[in-house]
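Every protein chain but one is kept in place in this view of the complex.
Let's look at subunit A:
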Amino acid sequence: MPSLLSSTLAQTSRSQHCLLLQSSTAQSCLPVLRALVKQASERTRETTVLFCFLYPPSSFLDSLRTQAHHIRIVNRTANVPGYEDAFETQKDWIAALKSEILETVRSAPQGPLNVVIDSADTLLSDIGSLAETTHLLSEVFGVVHSRGGSSRLIIHALAPCPLIPILTQTRFSSSLTHITAHPPALLTHLSSAYLTPPPPLSPPEKFWGVFIPISERHYESEKLVFGQNGEGSGPQEFVVEVLVRGGADGSGKRRGIERVLEGWSSAVGGPCDLRDLESLRTLWAKKLVYETQAAVDPTQNLSFNLNLTPEQQRSRAQVPLPYAHEGKPAETTRTPAAILYDPDSADDLDDDDPDEDLDI
């Protein structure tokens, strides 16, 4: 089965235009973002616009590639609100920021366009207003969507950020790919404390029912990673949850929501299966394979015969059930319905009508 993450990276779907990467304090999703930018930069026929708010451009692309003509980099890591003398008021600074972003996006040459925003929460704190940031991102998305093809808006945000619930709504974009990074410690914790290992080892519904609430409580992952028994966070290997909404899969059929767990390994340098992650090797070693339990069949190994021969089955099927024809129209018998009665010795059958002489 092709990995959903790798197909997302390779941008095979034509209908997915919004990609949201969510990191948390416990686990960062930056390696995925770097791989995305690198792959986008290798496609020379597409324009890539990279907005750097928090991470320097050198962390995404080496200096050779930054000179390429199809890549535009807007480096705003040095622009901090309140520390710029060029603008008199904060409002002017914000207006200049918004217009710079929109202009860069709109002035990109024709053709598929990839817009990468490396830190949406920094953008939000720069602008200060959630509504204005959403407005700006909607306009950028509108431009990207109008380009069509394999254009994408890639946003990276650090949870918990109030922007994330807004970006996942259908009102922002009808199709969405939401990639969340989780520490492997979370899966080992689930399998030891909740006895629910990841999907092939346990039924998917049960696993997701346990996983979704705990993954949304960020303090739990932080406690697992940075707590007493934690090993700290590191980008070497982590678990990636991919949620894909809308769009069509390879066969062209529309699907609702698809949610899978995959792995990312720096040893491989890309997406991998959960089984290949070093930190989760202990889970698979236990070999708790979930099998559908065959119900114990009590009719086997008996000392008497419970089977019917075909003739016996046929005659059994032909037995008329009692009361089964109640309420159905009565059969026409050859004899009309009649009451057959043998008179008793004490019976007095008299054909006269005793009321005959009544005269009213």
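Going forward, a residue touches a chain if its C-beta (ideal position, glycine included) is under 8 Å from a C-beta of that chain, and two chains touch if they have at least 3 such contacts; residues count from 1.
Note that contacts and distances are computed from a predicted model.
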Protein name as given in UniProt for the chain not displayed, "glutathione transferase", "UspA domain-containing protein", "Aspartate aminotransferase" or "Elongator complex protein 4": "Elongator complex protein 4"
Contacting the left-out chain in the complete assembly, out of A:74, A:143, A:214 or A:243: A:243
Absent-chain contact - pick from A:82, A:256, A:336 or A:354: A:256
Per the touch definition above, residue among A:30, A:74 or A:166 touching the missing chain: A:166
Which residue of A:138, A:188 or A:236 touches the chain not shown here: A:138
Where the unshown chain meets subunit A, residue by residue: 129-132, 134-135, 138, 162, 165-166, 168-171, 174-176, 204-206, 208-209, 212, 243, 245-246, 254-257, 259, 317-318, 320-321, 323-329, 331-332
